[in-house]
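Yeah, one chain of the complex is gone here, protein chain that is, but the others are all in their spots.
Let's look at chain A:
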Amino acid sequence: MDMEPLAQGTPKRRRWVVEKREKKKKKKKKKKKKREQMEDPQANGDHNHNHIPKKLKLSSPSSFISDSEIRQEFAHHQLGIARINNGSFGSCPASIIAAQKQWQLRFLQQPDDFFFNHLQNGILRSRTLITSLINADHVDEVSIVDNATTAAAIVLQHVGWAFAEGRFQKGDAVVMLHCAFQAVKKSIEAYVTRAGGSVIVVQLPFPVHSDQEIIAEFRKGLAMGKAHGRKVRLAIIDHITSMPCVVIPVRELVQICREEGVEQVFVDAAHAIGSVHVDVKEIGADFYVSNLHKWFFCPPSVAFLYCRKSPIALDLHHPVVSHEYGNGLAIESAWIGTRDYSSQLVVPDVLDFVNRFEGGIAGIRKRNHDAVVRMGELLARAWGTHLGSPPEMCPSMAMVGLPSSLRISSDDDALKLRTHLRDHFEVEVPIYYQALKDGEIGGDNWDGRVAGYARISHQVYNTVDDYLKLRDAINQLVKDGVTCNNLP
């Protein structure tokens, strides 16, 4: 396009100078975008909240990830350790770590440009993918936070304000499961009890034999707690309890909560994504959180908090307040001061990774579940014990009874045994101490009493040898007459 020569200093020339520069800039940007598109078809920087990228095509049979490739992806795991505790801290394959490092580098290279031009898009992209994964209606309902612990703080701080501002009355209750994660219990203490709320604790059975047992106990516990006309403002229900590990029939429990007039339901599904099927609409809770760094191959740490669209969702705030305060929880959570957000940005890379497996994440879940049940049964047979829950209530973890001769009599004993297994047998597995039920006779009668369970996990990197190592370690301890009492 011909530009007529313009006189120096005229408004027309000034505008021409600016336009020329901006044209050059736009051309460069277009070239870069095209290059990025060719490298990654999903990098469209689309700000449209309703745009959900097409599902990635699953790999063809001949190109599924091989066993040796899996070993390579987890080659950084410490050699020699039977790592059967994916449940506690998760795991992350090498290709995702590499992708994360790329994001970290981009920030370090030019942090201002990263902050102004790339970070928000990257987080929105992750949120959009998660929205699709969990069958949420709208990406606005999905916020990304560090972990389930942070999500609990968000929801419970809101409850605290409701008490403080008179929307809730002193004595109004929050329901939780007896085996809720310790951080959740403490969060209830910090934000609910402190603000004048009361707590209803529902005891669930363990060992457990069926969903019906859980449903019955929950119904009973909730009804008892509501006695004297107490108003129940919030129920916190695990999708998969941590210790002991059991898949809870959340959909039914949410239904019971609605029937019993519980105002809001918060599902703590820390372990769920990548472990069991997650459909937030079907489950029907008001809030749902899960950690992507446990079973969904993300690096530490990243979790999503789903908040069903409602007036209350608009009043939720991240406890760390930045300049984004008031712009909605998802936007607030996307900037809580200068930090490393890279683990939140690799969700697209993780989808690529899981789709290298046959059946994608659903295939991984199924195979993990089948393997952990098989291994659980192998161990129970070897030790003469049993599983703490039936296979259909196990996710990718199983509770396997430990021989009574170990005499696990307390949480401390369980921790001692865990440490001993790590230090002397190179086996990493958490141990759960099952306290005696009311009326059970303890004392010195250890005959056949299973007071401890190992929570074994199975993730794609595990092999049968890991579980055989645990089997042999326990057998050795039993043979040597070791009890938790005489552990160092």
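In this text, a contact is a pair of C-beta atoms (placed from the backbone, for glycine too) under 8 Å apart; a residue touches a chain by one contact, two chains touch by 3 or more; residues count from 1.
Please note the rule applied: contacts and distances are computed from a predicted model.
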| What does the UniProt entry say the missing chain is called, choosing from "VPS26 endosomal protein sorting factor C", "Probable L-cysteine desulfhydrase, chloroplastic", "PROP1-like PPR domain-containing protein" or "Potassium voltage-gated channel interacting protein 1"? | "Probable L-cysteine desulfhydrase, chloroplastic"
| remark: The one residue from A:140, A:349 or A:428 touching the chain left out of view is A:428
| query | Which of these, A:128, A:290 or A:343, touches the one chain of the complex that we don't see? | reply | A:343
| field | Footprint left on chain A by the chain that the document does not show | value | 9, 11, 13-15, 17-18, 21-22, 24-25, 76-78, 81, 83, 85, 88-92, 97, 101, 105, 107-113, 115-116, 146-150, 152-153, 156-157, 161, 164, 182-183, 186-187, 189-191, 194-195, 291, 293-294, 299-301, 317, 319-323, 325-326, 336-340, 343, 419, 422, 428
